[in-house]
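And now, chain A:
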Amino acid sequence: MKMKQGVLAGLAMLAASAVAVAGPAPAGGTISGKVTYEGTPAKMKPIDMSKEPSCAKMYTTPQVNETVVTGPGNTLENVVVYISAGAPDDPAPSTAAVFSQKGCRYIPHVLAFQVNQELKIVNSDQTSHNIHPLPKLNREWNKSQPPGTPPISEKYDKAEIFPVKCNVHPWMHGNFAVMKNSHYAVTGDGGTFTLPNLPPGKYTVTAWHESYGDQSQEVTISGSDTKTINFVFKAKPY
Partner candidate 1 sequence: MGKALAVVLVIIALASAYPIVTHRFPLPEDISTHGHAIDQQLNDTMWEAGLSFVAAQVLLAFFIWSFAGRKAGSPLKNFPGGAKVMVTAAFLLVGTEILALGVLGQKAWASVYFTPPKPDAIQIQAQAEQFAFYFRYPGPDGKFGGLHPDKIDEGNQNYFGLDPANDVDSRDDIVAGELVIPVNREIQLMMHAKDVGHSFYVRELRIQQDFVPGLDLSVHFTATKIGKYEIVCTQLCGLGHYNMKAYLNVMSEADYENWLKQQASQ
Partner candidate 2 sequence: MSSRIPPAISAGIGAFGPVRASGPAAVAQAKRGSTSSSGIWVGVFAITMSFAAFTSALFVREGTSDWSHLALPGVLYLNTIVLLASSATLEHARRMMATVRAGQGTRKASAWVIITLLLGLGFCAGQVLAWEELQSQGIYLATNPNSSFFYLLTFLHALHVLVGIFVLVYLAGRLVASHTTLRRSLVDNTAVYWHFIGVLWVYLLLLCRMKL
């Protein structure tokens, strides 16, 4: 399960970088690094899906919630790392960002995509889901998606990171990260990230985590060098 998420998150990154390659600056600098935490993170509790048998029967091991997903060596997953300042806005890529509902979980848990990029929401479960993103700046909507209905296609026109929930299954919570430019990544297994193809310049790199908040660092790229920066979040037991 986790594996698969990692892969998907990776795919999202690839999609992003692919777009970046297609961008105006073919070669350029790269910012890469790792996100870790210190302290003891809260114990993730198992999810009780008994109210939705069609999903519950898909799992042998108890599912835990994904607000804090850690990897070996205190690495932190599901962290959105992006250029919050310094990079120009990019046009939306033609590829759609896919957000799927499978086994009453959101895959990926954190989905990053660009302003005005198509967002495709798929329900591959045998039960009705309800998608209710809770943005502050963008327009709010709330739609149900019975099994067998076509994917929901949406767009967001303002950069913003906000939670998305399923009104039918309270444990289903995810996040949408709507990005201004194409330079972003979501940490997967190992908590690593790479922001390639950055033209020379001074950038503010921001890392955002759904329960630990965000932090930023200034980075200057000259030529095609690779800068390594790390983020360390403070974990809280509760």
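The set was built so that all candidates are chains of the complex that A comes from, given by their letters.
Operating definition for what follows: a residue touches a chain if its C-beta (ideal position, glycine included) is under 8 Å from a C-beta of that chain, and two chains touch if they have at least 3 such contacts; residues count from 1.
Keep in mind that this is a model prediction, so the values were computed, not measured.
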{"item": "Pick from 1 or 2, the complex member that touches chain A", "value": "1"}
{"item": "Residue numbers on chain A that touch candidate 1, as the complex places them", "value": "42-43, 45-52, 65, 67, 127-128, 130, 144, 163, 165, 167-171, 173, 210-211, 236, 238"}
